[in-house]
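As you look at this complex, bear in mind that one protein chain is not there, while each of the others sits in place.
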Amino acid sequence: MNDSPRTAVSNPPTQSMISNLGPGDLVRRSATESLPPPERQLTPVAKLIDVSKCIGCKACQSACVEWNDTTPAIGENVGVYTNPHDLTENMFTLMRFTEWVNPETDSLEWLIRKDGCMHCADPGCLKACPAPGAIVQYTNGIVDFIHENCIGCGYCVKGCPFNIPRISKADHRSYKCTLCSDRVAVGQGPACAKACPTQAIVFGTKEDMKAHAAGRIEDLKSRGYSNAGLYDPPGVGGTHVMYVLHHADKPHIYAGLPDDPRISPIVQTWKGLTKYVGLAAMGLLAAGSVVHGLFARPNRVAPEDEAHAEQLVESPPGGSRETA
Amino acid sequence: MPRYAQPGDEVHPGHPVTVSRYGPLARLNHWITALSLILLALSGLAMFHPSLFFLSDLFGGGQNTRAFHPWIGVVLFASFFVFFFQLWRANLPERTDVVWLSRIRDVVAGNEESLPELGKYNAGQKFIFWSMAFLILVLIGTGIVIWDRYFETATTIETQRVAVLVHSIAAVLIICIFILHVYAAIWTRGTLRAMTRGTVTGGWAWRHHRKWLRELAGQRKTKPAK
Partner (left out) sequence: MTNAWTDIKNTDLVVVMGGNAAEAHPCGFKWVTEAKAHRGARLIVVDPRYTRTASVADFYAPIRQGTDIAFLLGLIRWCMENDKVQWEYTKAFTNASYIVKDGFGYQDGLFTGYDEEKRDYDRSSWDYVIGEDGYAVTDPTLQHPRCVWNLLKQHVNFYTPEMVERICGTPKEKFLKVAQMIGECSSPTRTMTSMYALGWTQHSHGAQNIRAMAMLQLILGNIGVRGGGMNALRGHSNIQGLTDLGLMSHLLTGYLNMPTEQEADFETYMKSRQFKPLRPGQTSYWQNYRKFMVSFQKAMWGDAATAENDWAYDYLSKLDVPAYDVLRMFELMNAGRVNGYICQGFNPVLAFPNRGKITAGLSKLKFLVTMDPLETETARFWENHGEFNDVDTRAIQTEVFQLPTTCFAEEEGSLTNSGRWLQWHWAGGSPPGEAQHDTWIMAQIFLRMRELYRKEGGAFPDPILNLSWEYHDPNEPEPEELAKEINGRALRDLTDPSDPAKVLVPAGKQVVNFSQLRDDGSTMCGCWIYSGCFNEAGNNMARRDNHDPDETGAYLGWTFAWPLNRRTLYNRASADLQGRPWDPSRKLLEWDGTKWTGYDVPDIAPNAKPGEVGPFIMNQEGVSRLFSRGMMRDGPFPAHMEPFESPVPNVLNPKMRGNPVARIFESDVAQFGTSEEFPYAATSYRLTEHFHYWTKHNRVNASLQPEFFVEISEELAAEKGITLGGWVRVWSKRGSVKAKAVVTKRIRPLRCDGKVVHVIGIPLHWGFVGAAKKGFGPNSLSPFVGEANIETPGYKAFLVNIEPSTPPAGVVA
């Protein structure tokens, strides 16, 4: 069994390989209370997107469509280069274009960011998911959607700090970038990284990618981008898709990349306190009722009550003893 | 204008006396609402806590559970509010409700003798009625916000997060109310027939809703005999 692939540019292995991402490689499984510990630890992988090298050619989008065999709609132009206009169940990755005038230099910068799943170490989607096994996280860091288990509730959309998953209107299942888990499992890098002509998208072990990023950041600093840096947000435990940004001090300028993403406290409350307290409250109340019913005397209608009623109904009009 | 009695409420002399409490329409309404609520609880709980996900099998799997739940919610909402407009007047709070509530220990102990005479509904029933009404409104409102199939783009994700949290809290509460309601109906013997046959015995009415019974009895006597 092979460990994680180290690069996306090498040619595929020529011998057939057994997938190295099986049930024994899971560290997390949605809506699953007790998951057996993984059988082994694969080297964590990461995709590094160097925004400063990206030319916005959308080869990654094409490669993604081709590999995943999706059928994005032919939309319309709404005055921008971002097409389709948002991620969809048929477009797992999207170049987002932002025209930004740098206030320091007064010169235009065209920021092009490849949007898609960040593969958080602490995935909000997985936390929110109510369907057992619909979202899994492998020991190499990939967060994957197992579509046959998906119920299409959209909770992952609410759980995600990056607004990534999309629910198909056709089959009502949630879709997003898989980091090409099916390729990575057999020693290949993601299709987008393979297709990227400028190697703005590179793939390898997370450690290697951080080292690569360090070199890129140094280069950017030499070109006057003093705030160049790596986007590996700690709020979600780091991500397995990272960005090199020329302006790492303000990620939001890159089409709203969150400055400090974390799982929303509302989602935390929902999936934490509410879940446990709510279950306890309902359970206790039901149990209490049963106990009360078993041990307390039922509230029965006594024969006197019936007599009183008969008396009341039969008594002459105008009043009765009781009301006197 | 009667104070407690509602259209269709009527006493029937006999041995024992029976009292019409709910007409066929009201009962149908109640049971549709009840069934909806049960189905909603079961399907909702399946999506609420992993240990209850097995409940989704009742609906033919998670996809169906997810798809049916909001539609059942719509049925519940419609059905409940037809019901609501029949009952709301009788559920308006009164001074005696405060007395009743202040003697809740006697209520739980079944010491009916120490409680004030009541109209058609006691404070507990009114609480359940109004809570249901409020929670169903909250649930339908938040439910629509998170009904992605049709309303995904109508609100922001942040709004949806709040909605899903509120929805789940409201759902927990309504299930609790539901348990209380059902248990109270079982514990208070002679109650269930009100929703099955539509009548209660005169004794039941005497014991639990005496003012209501008196009013009905009074009404009967003022009316010309058949």
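So that you can tell them apart, the chains are marked A and B in the order they are listed, and the count of residues begins at 1 in each.
Here, contacts are C-beta pairs under 8 Å (C-beta built on N, C-alpha and C of every residue); 3 or more make two chains touch, one makes a residue touch a chain.
Model, not experiment: these values are computed from the prediction.
> Which of the displayed chains are touched by the chain that has been omitted?
Output: missing chain touches A.
> Which listed residue (A:A8, A:L48, A:V65 or A:I263) would be found touching the missing chain in the intact complex?
A:V65
> Check the options A:T43, A:Q199 or A:N227 and report the residue that touches the missing chain.
Result: among the candidates, A:Q199 touches the missing chain.
> Given the contact definition stated above, which residue among A:S52, A:S174, A:T205 or A:T274 touches the chain not shown here?
A:S52
> Just the residue numbers, please: which parts of chain A touch the chain that's not shown?
52-59, 61-62, 65-66, 71-81, 83-84, 91, 99, 101, 107-112, 197-200, 216, 219, 222-223
Methods note: only the chains that are shown with their structure count from here on.
> Name, in rising order, each residue of chain B that touches chain A in their complex.
That would be residues 11, 13, 15-17, 46-53, 56, 61-63, 65-67, 108-110, 112, 146, 148-149, 152, 157-158, 160-162, 164-165, 168-169, 171-172, 175-176, 179-180, 182-183, 186-190, 201-207, 213-214, 217-218, 220-222 of chain B.
> List the residues on chain A that touch chain B in their complex, please.
Those in contact with chain B are residues 31-33, 130-132, 134, 149-155, 157-158, 163, 167, 169, 172, 264, 266-267, 269-270, 274-275, 277-279, 281-282, 285-286, 289, 292-293, 296-310, 312-318, 320, 322-323.
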